[in-house]
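Note sheet for the following structure.
As you look at this complex, bear in mind that one protein chain is not there, while each of the others sits in place.
Moving on to subunit A:
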Amino acid sequence: MIDILEQMLSYPFLTRAIVVGSLVSLCSALLGVSLVLKRYSMIGDGLSHVGFGAMAIATAVNVAPLAVAVPVVIAAAFLLLRVSNNSAIKGDAAIGLISTSALAIGVLAISMTTGMNTDVYNYMFGSVLAMSGSDVRLSMVLSAVVLILFIVFYHKIFAVTFDETFAHAVGIKTGFYNMLIAFLTAVTIVLGMRMMGALLISSLIIFPALTSMRVCKTFKAVIINSAVLSVVCFFVGIVISYVYATPTGASVVAVNMVMFAVYTLVGAVRRRI
């Protein structure tokens, strides 16, 4: 086991992938608890598709992918939040519209320039080679911000997640917290999607929170358990993908799936006793 780790860390690209991946898993798990409980889980999925479209266009016009994708996805996050709250088109339908539109635009942009090739495949399902030095720095800044947010504003985030109306009434700026969470989610997704893949990144948001909820009974426990679980699952996933030469994103999701099954079982057994 130690040998394998040593081997893995001897590749700089794998070290970068492990650092970025762990930090992204941590952030997405924390943000995911709030998103899942507020029934916004599909926002993650919608945003990753928007990210795919933005990156495809960036590649087509030869601009740095992140420089285009980050602002576009942030804008989309605010838009999705707005339509989820109040709109003629209901939240889930709006997310469906936006994500498929973005996907279609991305595919069109790619086919008009380079044609469908491995780049597209990598965007869709992720590539462990995609992480650069600047990604490592960005992921560190991001996770620092998310961690500080969850420590300093923990009780306010709880109140906003549990009961937005009440939180608003006692004078918490609920709109601000929603925007902040949407903003951080957008950055997390753009950062993680090139490694995990546009189609798979939302699992990092949804799985840890749902898995923890099978067993944990307090909000604090759900938060801590999700964060730890998410990082562990990512790590196990990337080791498996190295040893068995499987795609990284899919391996991580598969580990998450197994953990979900285990937690569900534990939860069911506990309720029986």
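A few points about this structure:
Just so it is clear, a residue touches a chain if its C-beta (ideal position, glycine included) is under 8 Å from a C-beta of that chain, and two chains touch if they have at least 3 such contacts; residues count from 1.
Rule of thumb we're sticking to: contacts and distances are computed from a predicted model.
For the omitted chain of this complex, the UniProt record lists the protein as "Zinc transport system ATP-binding protein", which is one of "Zinc transport system ATP-binding protein", "4-hydroxybenzoyl-CoA reductase subunit beta", "NADH-quinone oxidoreductase subunit J" or "Hydrogenase expression/formation protein HypD".
Touching the chain that is not shown, out of A:Ala104, A:Ala144, A:Ala169 or A:Ala261: A:Ala169 (per the contact rule at the top).
Only one residue in the set A:Phe13, A:Tyr154 or A:Phe176 touches the chain that does not appear here, and it is A:Tyr154. Contact residues of subunit A toward the unshown chain are 37-39, 151-156, 158-159, 162-163, 165-172, 212-213, 216-222.
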